[in-house]
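The complex is shown incomplete by one protein chain, all other protein chains being positioned as in the whole.
On to chain A.
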Amino acid sequence: MELNEYDVDATELLETYDFLMKYIIIGEAGTGKSCLLHHFTHNAFKDHSQHTIGVEFSSRTVKLGEKRIKLQLWDTAGQERFRSVTRSYYRGAAGVILVYDITNRATFLNLSKWLADARTLASPHLVAVLVGNKSDRDEDREVEWSEASRWAAENGVHFLEASSLTGDNVEAPFLLAARSILLSIESGVLDPEKAGSGVSYGDRALRRVTSSSHLSFGSFGSLSGTRRRRSDKFQLRNWMPSGKCC
């Protein structure tokens, strides 16, 4: 009957979320950024991929512990000629997925420039994850894992290798970045309340805290908003492993 439709929690079908985060995916042309993203959002390898023109947008909701996080993903073109366009999209990103091709050393050499670019244009608290793509082609490897790992450690970014062909480790960079961002929120470095931080609260987080007063006629002024959201932080701390003291 119709009633059953509502009994099952339809909100689960709908993409409600606790946090919304903006990511950019950058790196030299041909490193497989779009394929990585495609695998992440569609769970399938993207055949015959063309060069990205400018930027492309997609989104996906992931679950991290108890939290549902909606990711707004901006896939950028790696080609130099689009640099002026793509750089405009760095603004206000909370996370960056920095991709290089392990079978092409040239794509690894410029990483510092990419990272510096992202950090200046986006936010200084930008969470970066370095992804060595095409890990399925180990026989053509030109960049050693250890070397990339060292570079990542020196530059304070997370690192892992993935394959957008096999789907190996494809979700990990996005989740890793999300986890770091949550930690930043928890430690107070990032404030999802502020516009332009690249993170914002979803309705789900609010609803959970204020289920009863949700529809009260009182205005949703910023004061009540902050109060609610403070309490949410405590919730966050509960599940976060090794919660730092703020």
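In this text, a residue touches a chain if its C-beta (ideal position, glycine included) is under 8 Å from a C-beta of that chain, and two chains touch if they have at least 3 such contacts; residues count from 1.
In the analysis below, contacts and distances are computed from a predicted model.
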item	value
Identity of the absent chain, which is to be given by its UniProt protein name, from "Translin", "Conserved oligomeric Golgi complex subunit 6", "RBR-type E3 ubiquitin transferase" or "UBC core domain-containing protein"	"Conserved oligomeric Golgi complex subunit 6"
Candidates A:D47, A:E80 or A:E139 - the one touching the absent chain	A:E80
Touching residues on chain A - with respect to the absent chain	1-3, 6-7, 10-11, 13-17, 20, 41-42, 51-59, 70, 72, 74-75, 80-82, 84-85, 87-92, 121-124, 191, 194-197, 200, 202-204, 207, 215, 217, 220
